[in-house]
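Here the structure is laid out as structure tokens; the discussion comes afterwards.
Only one protein chain is missing; all other protein chains are in place.
And now, chain A:
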């Protein structure tokens, strides 16, 4: 078997900063310890604290003003959950009446047994039997899609899957990016025209799966996991290409949402999926996508 190895010279390495381009209007960025403004008449929000009657930034980022609330938003951080966010999560532990799941946030999140749809009727009472069957429904290592239902005092997220949209994930691929790169939008489930569907979790976990047929749509939201079904090679290639496109966009620090992913996918068609792992190809895709997104912005 012969393989082609690519060895890149340090000389040819890509300067990712080239994507920044020249912009006339740059927002002011603050660094930890920098004084934002005097405290009088303002309220301090996230990323700030008060010292000697001044509001001081505690993270590096841009200032955000909502009426009198001053906060500083870092450009990169762990996932900070908000109620209603769509997340993709992995089960870490099966506990008493709850699952402990990883959502890439500061603390592990919980999924209560009462917040999932159990097979056999929406409003069924949860019995002791169900508790014993919990591992049967969701086991350690399983991936789920869910929504943030509640945020507890110390910041633990409580999730729920009581909708047909959510539930256990079957066959597909998980991509992890920095949570700040996923744009908050109304829709986070997308059936892309290229023949795959993506779930853009707000927590930076992205799920790529083959698009399901109409007749199977109702079967989700539960714990069915069809691992016997063979995904044809063409679909797997599309998924691999999408994964590499998403990683290229993330590398270029571009925002991830349906349009940007679709554009990147279209730009990537001139390359083989495996070529998309090369630095200069990633850069090219980032640049093309950025240009197209900027064009759309201008038209709007």
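Basically, a residue touches a chain if its C-beta (ideal position, glycine included) is under 8 Å from a C-beta of that chain, and two chains touch if they have at least 3 such contacts; residues count from 1.
Rule of thumb we're sticking to: contacts and distances are computed from a predicted model.
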{"item": "Hidden chain of the complex, named as in its UniProt record, picked from \"LANO_0F07008g1_1\", \"Exosome complex component RRP41\", \"Molybdopterin synthase sulfur carrier subunit\" or \"Elongin-C\"", "value": "\"Exosome complex component RRP41\""}
{"item": "Omitted-chain contact residue, chosen from A:37, A:60 or A:192", "value": "A:60"}
{"item": "Residue of A:90, A:106 or A:162 in touch with the missing chain, whole complex considered", "value": "A:106"}
{"item": "Residue among A:162, A:253 or A:292 that touches the chain left out of view", "value": "A:253"}
{"item": "Interface with the undisplayed chain - residues on chain A", "value": "16-17, 19-21, 23, 26-27, 29, 31-34, 47, 49, 56, 58-62, 64, 73-78, 106-108, 154-155, 180-181, 183, 250-255, 286, 290, 293-294, 297"}
